[in-house]
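In this view, the complex is presented without one of its protein chains, the others remaining in place.
Right, chain A next:
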Amino acid sequence: MLNIFNQTTLPALEQSAIFAQRRHNVLAGNMANIDTPGYQARDLSTEEFETALAEAIEATRNPSPGYNLGDAADVDPMDGPRRAMENLLYHDGSEINLERQVTEIAKNQNLHNTAIALMKSQFETLRVAISERV
């Protein structure tokens, strides 16, 4: 299927926003369990996600030589980042550092807000391109 979004940054932005959302859930879970004895703090690896996303972007930019429209429907380049979101990291030691968690949540929220703001402007640009007269 012809996808007008493939040439934009929208797929990457979408995955980043989803990643931020999931990471927020995990971090919020840590906060909720701050008094639970023996609880191990969990996290999602930003490095792993970023590496997977970089690979996915590279794959979209330079499709493999055997690339045809039939393959495009089957192989989603964003599968890598999606898989990277599923791996939970467990931190050693049961001590949850509240300040660290709060900092991580704030950073994560910052990423989420940036991704949403960029997404909004990308959609607006596409809308202008489609509607001819604005």
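Just so we're on the same page, a contact is a pair of C-beta atoms (placed from the backbone, for glycine too) under 8 Å apart; a residue touches a chain by one contact, two chains touch by 3 or more; residues count from 1.
Assume contacts and distances are computed from a predicted model.
Student: Hey, which one's the missing chain according to UniProt: "Flagellar hook-basal body complex protein FliE", "Response regulator", "CRISPR-associated endoribonuclease Cas2" or "assimilatory sulfite reductase (ferredoxin)"?
Tutor: Options "Flagellar hook-basal body complex protein FliE", "Response regulator", "CRISPR-associated endoribonuclease Cas2" or "assimilatory sulfite reductase (ferredoxin)" narrow down to "Flagellar hook-basal body complex protein FliE" for the missing chain.
Student: Which of these touches the unseen chain: A:L27, A:L53 or A:M85?
Tutor: Checking the options A:L27, A:L53 or A:M85, the one contacting the hidden chain is A:L53.
Student: Going by the contact rule already stated, which one of A:T8, A:Q40 or A:Q109 would touch the omitted chain in the full complex?
Tutor: A:T8
Student: Taking the entire complex into account, which one of A:E86, A:E99 or A:E132 touches the absent chain?
Tutor: A:E132
Student: If you put the missing chain back, which residues of chain A would it touch?
Tutor: On the side of chain A, residues 8-9, 12-13, 16, 46-47, 50-51, 53-54, 57, 110, 114-115, 117-118, 121-122, 124-125, 128-129, 132-134 touch the unshown chain.
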